[in-house]
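Some notes on the structure that comes next.
Shown here: the complex without one of its protein chains, the others still in place.
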Amino acid sequence: MTAQPEIAIEFDHVSYRLAEGRELLSDLSLAIYRGEIFMLLGRSGSGKTTTLKLINRLLEPSSGEVRVEAKSTMAWDPIRLRRRVGYAIQEVGLFPHYSVAKNVGLIPMLEGWPRERTDGRVGEVLNLVGLSPETFLKRYPHQLSGGQRQRVGLARALAADPPILLMDEPFGALDPLSRVELQTEFQQLQQRLGKTVVFVTHDVGEALLLGSRIALMENGRMLSVQTPKEFLNSQDPKTKAYVDAFSASHRVLEDGR
Amino acid sequence: MNRRTFLSGAVALALTSCMPKRKGVAIGTKNFTEQLLLGEILAQTIEHTVPVSVERRFYLAGSYICHQAILAGRVDMYVEYTGTALTAILKQPPISNRSEVFSIVKNQYQQRFGLEVLPSLGFDNSFAMVMRGEDAERLKLRTLSDLSSVAPRMRMGVGYEFSERPDGYPGLVKTYSLQFAEPPRIMDLGLLYRALQSKQVDIVAGSNTDGLIAALGLIVLEDDKHYFPPYEAVPIVRPQALQADPRIRAGLERLTGKISAEDMRHLNYAVDGQKQDPVQVVEQYLREHKILPS
Partner (left out) sequence: MNFFHFIARHRAEVLTLTAEHLWLVSISMLLAVGIGVPLGIVLTRKPGWKAIILGTNNVIQTIPSLALFGLLLPLPWLGVRADRLTITALTLYALLPIVRNTFTGISGIEAPVREAALGMGLDSRQILWHVELPLAMPVILAGVRVATVITIGVATIAAAIGAGGLGEFIFRGLAMVDNNVILAGAIPAALMALIADGILGLLQSLLQRPRH
């Protein structure tokens, strides 16, 4: 008998409206299960980043309810909520005046962890993201490459070992080689850690590669939620459009051989 | 910026704010000749009475600044005029009675500022009505009351301030029933004595200790009805300075009543008119009056 998968995050008829009335998200309802990598796929302006930010209460719903670990985000203390939800964004946002060690160890320190535990965890999590602590602990953000910065951002998000991870196009600004490198490593990492990940992307390939389920979004609405296999074989015209675009960009490989 | 740098910076800044204790005695003066001479008199008297270093903080621009300086302890003493102390510093209305003014100033300075007011050095620097010496002799004029009979035949010269102040010209003519033929000629203070000398005017409103009074053989008519408020020259002193050494008070007390208006006029003229060095003028004066050994 298979156990009912536990719901980590739930959207219950959530809408988000701006002050001037424009609606960025309309009546969104979905459930994200523990341990899955849930992809939010769509063009710019489709509402995927808005959806992400409603989870860690950087935004608050205009109507409906967002529940994290069965509790409404509005009932959570925002600080406690954000400490349980790791957050990694495209520009990374490392603190330029802190070393890598200080950046990564900041939340553990603020959580009151003893020094040795923090130091140990920082080393551990840097190894997890593929950075050797001896080399990188004392470096500053301006001394890192784009890929290294992204890894440190991920390490920082993982430092306090949060059960949920939010990622907003984290690999989008990297060169293709670094991007694939990090995608592959992330996949392996997730297999080890089993965190609940909500991942925003506009790259179909990334969604297909990493996602356990893909939610297609357009104009503030969720069009569908499918597994990668269902996505590839879907007859829905919007989904097909994405798949075709993906194939088109990869046709060059087939033709070239 | 870490905590340590910030704290050490703040401590360094706070240290610079600690004022070092001043040694010796500091004397202040306002920025006109008579004050400089008086300051020099106080300084040399103290220097020869007590083995203490005397700092001369002269040329302070006015009563307010001197008052601030002595309140803050930047100077230990300066010479003020009782009338000025009463109206400008204590902000009281002017009074004519000399001893009343002195006691009000003495008591109020003690109560409000904790400062001691020593007795007058011996002269009054109030407004003075000045005439040519030979005229006064000829007309047998000694007091302002004597003036009422001859006023219609005289012309007066005044500075702008004297003409406007209620305790200046208007009050003067009222108190002494003076009926001058014409209204007074208003002119620059510096030109008053020249006009008097060249007979453009016959009587001017000057100050009691103006140097030119002695030099030009002029005389001051006595204010017998005590119309002009008194401006006695009194040393204002910080008690801390007096407590530091009892010889300081003794030295200052030797000057009480020693300097007459006539003396002051001569001293003023020596510096303003004859361009002598104030330090030497004072030294000579003090020797003559046996305050300094000859």
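All chains are identified by letter, namely A and B, in their written order; residue positions are counted from 1 within each chain.
The rule is short, and it goes like this: contacts are C-beta pairs under 8 Å (C-beta built on N, C-alpha and C of every residue); 3 or more make two chains touch, one makes a residue touch a chain.
What you see is a predicted model; the values in this text were computed from it and never measured.
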From A:Pro96, A:Gly112, A:Pro176 or A:Pro237, residue that would touch the chain that is not displayed: A:Pro96
Selected residue (touches chain absent from view) among A:Ile9, A:Leu25, A:Val66 or A:Leu81: A:Leu81
Contact residue for the chain not shown (choose from B:Leu60, B:Val101, B:Leu196 or B:Ala214): B:Leu60
Residues belonging to subunit B that touch the chain removed from view: 1, 10, 13-14, 16-17, 19-20, 22, 31, 55, 57-61, 64-69, 71-72, 74
Residues in subunit A touching the chain absent from view: 56, 58, 78-83, 87, 89, 91-98, 106-107, 110, 140-142, 153, 156-157, 166
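Here is the rule we use: only the chains that are shown with their structure count from here on.
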Distance from the mean Cα position of subunit B to that of subunit A, given in whole angstrom: 85
